[in-house]
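A protein chain is absent from this complex, but the other protein chains hold their places.
Presenting chain A:
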Amino acid sequence: MPKVKRSRKPPPDGWELIEPTLDELDQKMREELYEYCIREGYADKNLIAKWKKQGYENLCCLRCIQTRDTNFGTNCICRVPKGKLEVGRIIECTHCGCRGCSG
């Protein structure tokens, strides 16, 4: 699909270097190529597997749902939907700096 520029601001530094690569990726991607990328480890297989699940479509990283990493066996704070987090304060999770990857 051709890219549509949604912001009126000019892109930051380095855009000119990567733009051609990204465009080629878009044009040339097909199912066989996709599977190859996954097999070779250019794409994170496990994370993509999570994205296919309901509720985890926006998951930031795999560490944030790893319950063994927390004191009380819970998910990271970034997994709490914004509506339930009544603080009204910006939360950046310690693992990946995510500000809320659900809800």
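Operating definition for what follows: a residue touches a chain if its C-beta (ideal position, glycine included) is under 8 Å from a C-beta of that chain, and two chains touch if they have at least 3 such contacts; residues count from 1.
The criterion applied here is as follows: contacts and distances are computed from a predicted model.
The complex appears with one chain absent; UniProt names that chain "Pre-mRNA-splicing factor RBM22" among the candidates "Electron transfer flavoprotein subunit beta", "WD repeat-containing protein 75", "Pre-mRNA-splicing factor RBM22" or "Glutathione S-transferase".
Check A:E24, A:E57 or A:E92 against the missing chain and you find that the one touching it is A:E92.
Along chain A, the points of touch with the absent chain fall at residues 71-72, 86-87, 89-92.
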